[in-house]
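With one protein chain held back, the other chains of the complex are shown just where they sit.
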Amino acid sequence: MNELTHFDAEGASRMVDVAAKPVTQRVATASGSVQMQPQTLAMIRGGTSAKGDVLEVARLAAIMAAKQTSGLIPLCHQVPLDAVEVSFAFPDDLHVAITATARATARTGVEMEALVAVSVAGLTIYDMCKAVDRAMVVERVQLEAKSGGRSGNFRREP
Amino acid sequence: MNELTHFDAEGASRMVDVAAKPVTQRVATASGSVQMQPQTLAMIRGGTSAKGDVLEVARLAAIMAAKQTSGLIPLCHQVPLDAVEVSFAFPDDLHVAITATARATARTGVEMEALVAVSVAGLTIYDMCKAVDRAMVVERVQLEAKSGGRSGNFRREP
Amino acid sequence: MNELTHFDAEGASRMVDVAAKPVTQRVATASGSVQMQPQTLAMIRGGTSAKGDVLEVARLAAIMAAKQTSGLIPLCHQVPLDAVEVSFAFPDDLHVAITATARATARTGVEMEALVAVSVAGLTIYDMCKAVDRAMVVERVQLEAKSGGRSGNFRREP
Amino acid sequence: MNELTHFDAEGASRMVDVAAKPVTQRVATASGSVQMQPQTLAMIRGGTSAKGDVLEVARLAAIMAAKQTSGLIPLCHQVPLDAVEVSFAFPDDLHVAITATARATARTGVEMEALVAVSVAGLTIYDMCKAVDRAMVVERVQLEAKSGGRSGNFRREP
Amino acid sequence: MNELTHFDAEGASRMVDVAAKPVTQRVATASGSVQMQPQTLAMIRGGTSAKGDVLEVARLAAIMAAKQTSGLIPLCHQVPLDAVEVSFAFPDDLHVAITATARATARTGVEMEALVAVSVAGLTIYDMCKAVDRAMVVERVQLEAKSGGRSGNFRREP
Partner (left out) sequence: MNELTHFDAEGASRMVDVAAKPVTQRVATASGSVQMQPQTLAMIRGGTSAKGDVLEVARLAAIMAAKQTSGLIPLCHQVPLDAVEVSFAFPDDLHVAITATARATARTGVEMEALVAVSVAGLTIYDMCKAVDRAMVVERVQLEAKSGGRSGNFRREP
């Protein structure tokens, strides 16, 4: 019980066998945020196609990274995704909030795909703005909810 | 002033021209942590080759991800790295602290490589342990220091 | 109507959700050509294993590129392909004509896989011959036909 | 003379040895266009961040693809790029014109990187708009100019 | 009969069409070994988390490489794997024996995935130890068994 399933009885890492699991609809949502100076946030919020849209670059980076998840996380299965959506919000004048949802029809969940999308969105915002604010922080990358699969649903408590 | 250099005057994204910059020694260090249940941390700390070593998997994932940085962050240059090192510490019974240092002899910095390494180390710890603790959080991924290059050195203030 | 489905109502890019679409047999055929000097075409046509076979290199590049489509086209789904075939013809003494067909059993079409295969075949021919003919042109890369899927069949009109 | 340098004397393909070539500043510019229905072009031109910006997606895809060139074109060298820029123009009401410039400080040229960028920009425009105009054509992908390197400069004649 | 199915009637390479094949459980096991000096083997066997565990690095490299098989072997299909396991043994004081098993629910077999895993495990052992034993040899990489699929089962004869 409480075992780390990515290791076998001898502690050898492995890609867990999912062949016996049913193919079901999987959804996972992750969140995170980037903390920055108010002036940096103002620059990002001012983004229009005429001035350059930081968040659209971050969104595309996030979607493309979600598709690379199994090449980044060593023991992740390759899961062809049905959908990836990434959205941004401005909860205050210091943060860009990031939410990503991944979906698949698969034998295994897509939590890592959603978390990779949020992380890469945050890192891309950092990259785009680091010339003006090198101290930005990617904060609280976490799973919000997931459904589908034998381990049941999960919803983060507020 | 305060311009986002990844956009041109019309707001079009671009990979910034670094041809005129000198080749210098570049070093960047990033940090972050993973918050988890005390029992999860105890399982990780108990890691030995006999039981499975979560942190060694995370370390390798981080090093391999650093090499993929230009494929993840859209406007990053391809920088062949001279070195990548990743270390872990246990500041309390709820967190694994992650530090990554990247080095290159290049025309551009390696901040993103260090930040990608920390992020992927954190996400891999999440993946390895999510069966026992789905609420873990990757926290405060940030640049600690960088040197080399025209924009000068940076050291995060405590 | 006439909407660009890769954007949501606010204009944010997204990977369209295909979870509700049925898995069906998908086939797409694309074409294109490379225009060149007659002497260049003669060199290619003379290709034998003893002299070096430009078209076989281009064919393999095309097949391998088709498998990388979701890493190249930002909002493409990852579609494991059932088959890829690439063929060449010589309609006149100035052109190599390229045709590629991709097949999959999937929730979404494989037009982009066929178009990527044709494009990379053309670019590889360019690369192999550019030392002798730098002015070659990759021409008219286009979808010829596709079948399978809710949007119905397509066949280019002559 | 007029040899295809990517083959050896027996016709075996090879990555040509560039060790003896000097490291110089390399620049290459390629162009191409996408032909479409006037209504499709109108939709693209209307692109703003509120409605979704097809060309910004295509631009990022092009930049990221340029970095993948050596993974697409079998005998291309791996060239870390100093810069990539991609621009679009509307010469008439049926075409989006694409121009891409790649730069590197290297032993070999970056023509293929510029051509890959143009091709993937064109294919991404196709992908984004194919739901409304499946007959679009990626046209005349070609080298416009290159400089640097022993083979001398090239500029396409009008 | 005795045909090489990866070529068509004209000798053109192709990714064989598997659309008509049934989806079945596929398993393949491959083996190989690395021959080395007895002192090198002693160093590897002494591997603990305190000294560095060569075989755990090799195991992870093997699992990650199995997922990249279709990007390495030109005409391989993209097969999302259900499981990959890699194990090591010490049959004598000169060899590390490697065994890898890959599983998938697919229209085509996973022999290549198992063989890639074994090869990359062997090459990674070489890389980790080459500073002390440059003459190591990766030996006898071969299929041990496969099941699932129309071509029937295979078990290597002793």
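What to note about this one:
Order of writing sets the chain letters: A, B, C, D and E. Residues in each chain are counted from 1.
Note that a residue touches a chain if its C-beta (ideal position, glycine included) is under 8 Å from a C-beta of that chain, and two chains touch if they have at least 3 such contacts.
Keep in mind that this is a model prediction, so the values were computed, not measured.
Though it is not drawn, the left-out chain touches B, C, D, E in the full complex.
Although one chain is not drawn, the whole complex shows that of C:17, C:56 or C:133 it is C:56 that touches it.
Seen across the whole complex, the unshown chain contacts chain C at 47-49, 53, 56-57, 60-61, 64.
Residues touching the missing chain, restricted to chain E, are 2-8, 10-13, 32, 39, 43, 48-54, 57, 60-61, 64-65, 68, 71-76, 111-112, 115-116, 119-120, 122-124, 126-132, 134-143, 146, 151, 154, 156 (touch as defined at the top).
Chain B meets the missing chain through residues 25, 56, 59-60, 63-64, 67-68, 78, 80-87, 103-105.
Here is the rule we go by: only the chains that are shown with their structure count from here on.
Listing every chain that touches chain A and chain B alike gives D, E. When you average the Cα atoms of each chain and compare centres, the chain farthest from chain B turns out to be C. Measuring from the averaged C-alpha position of chain C to that of chain D gives a distance of 16 Å. Multi-chain contact residues, meaning those touching two or more other chains, occur in chain B at positions 8, 12-13, 48-49, 53, 57, 60-61, 64, 71, 74-75.
Viewed as a network of touching protein chains, the structure does not reduce to a path, ring, star or complete graph.
Of all possible chain pairings, those that touch are A-B, A-C, A-D, A-E, B-D, B-E, C-D, C-E.
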